[in-house]
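Of the protein chains in this complex, all but one are displayed in their positions.
After this line comes chain A, so read on.
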Amino acid sequence: MQADQNTTKAGRQATAAPAAKSVATPTGAPAIELKGISKAFGTVQANKDISIRVMPGTIHGIIGENGAGKSTLMSILYGFYKADAGEIWIKGKHTQIPDSQAAISAGIGMVFQHFKLVQNFTVLENIILGAEDGALLRPSLNKARRELKRLAEEYELNVDPDEKIEELSVGHQQRVEILKALYRQADILILDEPTGVLTPDEADHLFRILNHLKDEGKTIILITHKLREIMETTDTVSVMRRGEMTATVSTSETSPEHLAELMVGRKVLLNVAKTKANPGRTVLEIENLKVRDEDGVERLRGINLQIRAGEILGIAGVSGNGQSELLEVLGGFANGTGTIRLNGEELDLTGKHSDGQSRRAKGIAHVPEDRHHLGLILDFAAWENMVFGYHSDPAYQKNRLVMDNAGITAHTQEAMNRFDVRPPIPTLPAKSFSGGNQQKIVLAREIERNPDLLLVGQPTRGVDIGAIEFIHKRIVELRDQGAAILLVSVELDEIRALSDRIAVMFDGQIMGERAPEDTDEKELGLMMAGVVK
């Protein structure tokens, strides 16, 4: 915690320092200045006292993991959310942004990760949508056509104005979004994870466009979790972690590994009492596993891994590099190609002959990364969650028709005592428990099945310190009983403390494997950034 505060402070000083040196044209007031922005959703503090200055005519990167609060911050700036506290200053003026119209008139344009385009309208129609000059469309369309031609020449933003959106490639659709913002006279452009859906070529083109825009004096905020993009395109970069702005630095004065460290963060040193692993037979073999997402983007690009009984394999990496997809395929609720063998038996990856139930029956237990959306049903009582996924188990049935609710409740009571879930009340809905206690419920459910293979994603995300130690102890205990464990975490310290072997994932591939005693944070950081194999 202490370290956190120091970096934050250092970050603020860096921000407060007179306009970063590397900035191209540091003229006068910042294009955007946020002062002490805070925003909470229920008990979750998405943004904590965030201050940032973006100088005009620069590309300013905001980097952080999924869930660090980047998008929330930008949504506040664009008027989608109202901040609980803090001020927004635009071009030196204190500005209220109650809705996106206000943001647009303040000169802010936003390109969302998921485009907001009408699929069966033409490019031109999309451009003028919401910015029509009058009841008749023709004059607006003509004006937009002229303007579009000018913008295309000026910024290498070529799109056929009469093509329908659905006929365009993703990269071209994104250009339409940028054109929309420019047509509305935006001189501050926010791009949210713009390269997530692009091919490398398209991404290169996008960055050329952004540089053109910068040369013309536009200000660009680039939100991403990809270190390489930040290093290649930005002038200044701010790092966010868990809702806080941990640092703002000149890109030329930083390095990928330093940024990775700031993003992932250090925690109090984790002490896990564990003996040396005593690996037995091979439990899990993965060969050339590939997964594509709905948009056809390859998220896993040929993964090869092995895990033996009685060892913990830790997967390190910045989140969003394919770890989630790996867990989903193994857990049986996403499809892929390649080969996965469990105890020598090949698993079905097509989803036709397998699902979460059959994976469980084969001895794979799964503590998912996102316990709120996957691991638990928040409205269900603790006892219902305690058998969720195993509810067809004969042990939980009273007879052929009816579930043994009383028996399950009693079993839950015992499990809650064993796992120190507080309060130990089986009838309380899952949403009433704290993050740590929710995770203990999931963990109790999965560990007490004595699985051959345990998949664990982010076991201690949003979990208080006391529970972290407890959860780590249980995972090591399960290993010592002879289970194979696949641990995915973005907390490098957690990976290093728990793992018997560490594999680093970057961009859907395994960059390499290391023994924890033979490596250090620096090397792992470089591997996570995709710099070193």
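In the analysis below, a residue touches a chain if its C-beta (ideal position, glycine included) is under 8 Å from a C-beta of that chain, and two chains touch if they have at least 3 such contacts; residues count from 1.
Heads up, the rule we're going with is that contacts and distances are computed from a predicted model.
> Just go with whichever of "Sugar ABC transporter permease", "Imidazole glycerol phosphate synthase subunit HisH", "ArsA family ATPase" or "Phenylalanine--tRNA ligase alpha subunit" UniProt uses as the name of the absent chain.
"Sugar ABC transporter permease"
> Of A:357, A:450 or A:481, which one is in contact with the hidden chain?
Per the contact definition at the top, the residue touching the missing chain is A:357.
> Out of A:376, A:484 or A:497, point to the residue that touches the absent chain in the complete complex.
Answering carefully, the residue with contact to the hidden chain is A:376.
> Thinking of the whole complex, not just what is shown, which of A:142, A:158, A:288 or A:392 touches the missing chain?
A:392
> Even though one chain is hidden, which residues of chain A still touch it in the full complex?
Spelled out for chain A, the touching residues are 331-333, 355-360, 366, 368, 373-380, 384, 388-389, 391-392, 397, 401-403, 405.
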